[in-house]
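Here the structure is laid out as structure tokens; the discussion comes afterwards.
Omission of a single protein chain aside, the complex is shown with its protein chains in their original locations.
Here the chain labels run A, B and C in written order, and each chain numbers its own residues starting at 1.
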């Protein structure tokens, strides 16, 4: 893939002549934020905010404020409504925005995954139609990639798009789309050709979500969240001009999308504003374990102190690793897939964080009087693997690191070079009633 | 492999009519030990005893005392000089023998690996010639299996034995034989046929070690031990009657040998008397971490207490696992390869033990005043992997557990069913000068 | 599972397993979680009692009886099967109280409380744990003060399993600093029971508040001030049951995750053919067998009232309590995204295991007990 042609690579080019000085920008942003953005409500954790039903509407409002103030889409190109600034500007803005309520729900996947992919592979018409509306908060996007039958093997998907004159007719099902129920558009990968090897028969489409023939069901997760959705397509007509990239070359688009996703989940995307957890650098601001140690009266126990400190160190090392990897990629010293490094780090660190939380919660993780912090940790432990599954499992990241960074031999694929209709794959589950 | 015919299976058969009552035996053993065996010298750790040059001679003497007292080879059949008793008798004797100096160096590999293999596959003549001498302490045995070029892939060995009338001519090199310099005989696996797949061209031989054409070099290990040896064979003539099992069927013999080895290393062999670490059950008697915590004045630190207790629990669980697995195998509820379970447990527990020791040793593991306990732990850490490499690496054990206990698909072998001389394998290193 | 079950025990295991499969499959557990305040219908528990679930630790004279002569080894069969099926029911508290009455109760106490407990008519629970203290015998701090011939209890206990369903409690307290246990009726004046939150969907807990609860001397279990060995004994029984439950859970979950790995294809190959996954399954198999081994060793030592029981239950609880959550989470990982959905059953098992892990001593608490057994000095110094 000749990534040197892609729009999103421009973010790491030298800043354009006349780009605002970083410190001046920081001062201007600080003043503007204080005047315009609502302060963070300390009573709601970002996680709780995430779960609010109204968060989509609220995020659009907040994004509109940023947009009107000229602080939306900082790293997006100016011709599509962005500000054309550098990563450093974005980082400064994020730092300054920590005390304020920010439209965080737009960061992933809209800003960090879908918009960059559209930038890279959309037609000029598609980009002009959608990117400005994304930046202004008018459009929320999701990806329709994974399928119930698929798992890690994305390219074995079985949702079909059959050409019929000027349209493609879509049938099948997608899953794990985050917030599809509140979103407007999706990038959808579907199979358009069955008699070729699996990667070569896929096409990527822009799909309007809320239309006849598409049913969106929210999936209840173990922690009570219903962010993720499953969609069912029943003879949905998609105009041919909604194809992104080339017909039957959707895998190229999806690969780039997954690259942006790894960046996003690992915390390395330049297209996001604000950060969960409030103050501090990426991931370094968590204080939940300290609070837990205090709540259980065990801050003086050396075992507890060791664990709290270990977690703190892990968080800081994670932030330092992101800096290193993004620098490595932008200077060409690391290959693109190096993003899998901080993606895997973030996931395994999240697991370790949960394990430590469970240890610190002690007896209170099993049964507790209402409102106990320890009980929250018991509930959170149920979702321990979430970060290790979303956006490519840890196993896939380890494959990528060993094969595409370290150059070790590829894993044997039984479906390699075989026409897809001759390969054993999982059946698509029937639609629940 | 029809293991139901093998001699060593008899140890788990119902005890013969007239077998001595366990408690009576225990009392008799206790009295005899007190009268005949030298008390354990508390000043020498078992590890230090292991490293003494004179230990071979000393072990033979001690074994002779046991033999003369009727307490040698408790689980070996009576017809070959053993006592024909049960595992329970052996366990009772081992328990009672804890306060005494025992010929521990004979346990592995002579008693627990080589003698049982000979019992299973030796001819009647071979068994009558060697087993009684083994039990009386007259003969020490080792195995000549691994080769420098081999690693985990034992069957790819390249030491050759070429038939020449009544003899086979042996050329090549073996490595990792434990204590070969002080031993008398070896079971040696060599390639006798090159144009068949690797497992089908091997033959097992009884080889007298100290004879012209065989050079034994001790290998210096990172902890200073020189127990392991490498041997070089230069036109060594082996009489054809020394073949164990069938010509070109040596793999069957080696497989059984490895089964006994897993048992031995995991601590499940019924053919060994006495146990490292003195008192207590298998592996449960280690107190080195307690000593270390005391020596560093950190017994009151909860982090240290947790680690010492974890190690203690790991040791006890290991002993409990051995009981379960041996019971499972003897009752047929577990397949034979289940021995890999406690073998892997012992190895990974040894790693964890070393990690905890390093943690407890603190600053003293790096540089120390002479005689400090912490420094010893630094040195021991250099050998952390020893138990995870000897007797089949952890990786091989995990293959065995997943494939032969859990029935998961076998790993792809590029040399499967191919004649050995058409397969890529590692070259044998040339002999050092 | 014990590899040396007697034929009777094997039959008992099958009966229990089939009953659970028939009456409380996971779909039913989910229903009960929604609509049964106790987490199960009362009649269901009476049926279980009819199968022997309540009487195994009670002497035949008192109307109990075991399958094999080793009541606890029979009972852990039930606990393990209940783990396998994430079954509800106050198996642990009822049996601990039944054992307490049978082993330490006066004839009057036994006559009054045991029959309904054994028949499943009544539920009872043990009040050991107190908030902010380890869930260990050493964590008892509730004061019972003498007032004439009576004792007055004031303080909070909890979380107490089936606390809201219990008709009476065995309450661990201190009289003049010495452990003493009392039988306390749930409707006694001054007793307030409040439902607590909990991770398990059907195993319910409560907080028990005692406010100036006046008890006669006849409410003392055994003798005042002599409760320490009782509490240790009941604690060991409780921990042995928890360990069996956790072992049952991981054995079951590992087994269906294995099956999934054979059925699920990725890149044209079953998941079970990937070496990185095979090696993780090998490790999980190892940890599961080790867990089964140490759970059984603990139960045997408690059943035999061995002096090693003190250490063995803590070895088992700390080992399994550490491994079980990791095994389950790796099984989630191997299932992929469906593993963290509400509709998949994995979280039911995680809830059960995390709760078992947390109550009656966390792995940390049990390692502290082991450190004490090793006579590791608590203060510094050479």
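One rule holds for everything that comes next: a contact is a pair of C-beta atoms (placed from the backbone, for glycine too) under 8 Å apart; a residue touches a chain by one contact, two chains touch by 3 or more.
Because the structure is a prediction, the values reported are computed rather than measured.
Participant: In the intact complex, which of the depicted chains does the undisplayed chain touch?
Facilitator: By the stated touch criterion, the chain not on view contacts A, B, C.
Participant: Out of A:36, A:171, A:323 or A:426, point to the residue that touches the absent chain in the complete complex.
Facilitator: Residue touching the chain left out of view: A:323.
Participant: On chain A, where is the contact patch with the chain that was removed from view?
Facilitator: These residues of chain A touch the chain that is not shown: 290, 293-295, 297-302, 305-306, 308-310, 312-314, 316-318, 320-321, 323-325, 327-328, 331, 333, 341, 344-345, 395, 397-399, 401-403, 405-406, 408-409, 411.
Participant: Kindly note down the residues of chain C that lie in touch with the hidden chain.
Facilitator: Residues of chain C in touch with the missing chain: 274-276, 278-279.
Participant: Footprint of the hidden chain on chain B, which residues?
Facilitator: These residues touch the chain not displayed: 146, 148, 151-153, 156, 175-176, 219-222, 228, 296-297, 303, 351, 355, 358-359, 361-370, 372, 375, 378-379, 381-386, 388-390, 393-395, 398, 411-416, 418, 423-426.
Assume only the chains that are shown with their structure count from here on.
Participant: If you average the CA atoms of chain A and of chain B, how many Å lie between those two points?
Facilitator: Distance between chain centres, rounded to whole Å: 53 Å.
Participant: Mind pulling the residue numbers of chain C that touch at least two other chains?
Facilitator: As it turns out, chain C has residues touching two or more other chains at 364.
Participant: Scan chain A for residues touching two or more other chains and write them down.
Facilitator: If we look for residues of chain A contacting two or more partner chains, we find 303, 412.
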